[in-house]
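Here the structure is laid out as structure tokens; the discussion comes afterwards.
A protein chain is absent from this complex, but the other protein chains hold their places.
The block that comes next holds subunit A.
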Amino acid sequence: MGTSEIPVDPQRVVVLDTDKIDTALSLGVTPVGAARASEAELPSYLGDLSGVTVVGTTAEPDLEAIENLEPDLILGSKFRQEAFYDELDAIAPTVFTEQVGLTWKENFLLDGDALGKADEAAQLLADYEARAADFGASLGEAIGTEVSLVRFMPDQIRFYGPDSFSGIVLGDTGLARPELQLLEGAEDRRFGEVSAEEVDTLGGDVIFYCAYGDDGAAKLAEYTGGELWQSIAAVRAGEAYAVDDEVWMTGIGVTAAGLILDDLQTYLGA
């Protein structure tokens, strides 16, 4: 991508990926416009976003709506909006990050820099990492607890590995993971898939599970009500917890990471 002259103190920011809504709000910048995920509204865990104009979806941003907002900075993902770069950059200086998820910390720092808040971003990230490490230390022996991450998608059941967003947060605390979910040797260590007959192989002393969208929620209700799910040791021990998909999966950012730590504190803390 080309280079952009970024304003020193951008006032009207448009964000085109879900992680960047978290980033902007974490740094105290309320974007004037934001793209939503295809099947969802803007995330609700970030509080009241009624002042933020929705500018299409992350896959197909509404260019004219963006233009009408007269932004002075646009944050997007090369991964999603590469084809729109020329149009976006004609509207306002546009900064793209390369990947989502795996590089969320680098993305946060880059976007923070673009927002003119590099120091604040570095500080927030350091605070989060310190809190994660402290939480891990506070667990004592319980740090060996194997934590399982399960997500019900409309057409599959996934477990999340060490390179996924929530997997990275777990890694920062030092909590253990079931062997299957470490995805050792896999090229893509973000997530893997199990069939409905294999949910009892997921492992883990504690399970955090969530569902993507309404169809995912229907799958969740179907499977978690089933005998096989009920036969899992962690479920029988009452150590399976439903969590917010927006926070654990689609959110991505220091605010979402902080909320994941809150959940861990609630369910695992002494």
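Annotations
Criterion: a contact is a pair of C-beta atoms (placed from the backbone, for glycine too) under 8 Å apart; a residue touches a chain by one contact, two chains touch by 3 or more; residues count from 1.
The rule we apply is simple: contacts and distances are computed from a predicted model.
UniProt lists the omitted chain of the complex under the protein name "Iron ABC transporter permease" (options: "Solute:Na+ symporter, SSS family", "Iron ABC transporter permease", "Cobalamin B12-binding domain-containing protein" or "Nucleotidyltransferase").
Listed residues A:10, A:43, A:56 or A:112: the one in touch with the omitted chain is A:56. Check A:40, A:65, A:122 or A:176 against the missing chain and you find that the one touching it is A:65.
The residue from A:84, A:135 or A:229 that touches the chain not shown here is A:84.
Taking the whole complex into account, subunit A touches the unshown chain at residues 38, 54-57, 59-65, 67-68, 79-81, 83-84, 86-87, 90-91, 100, 188.
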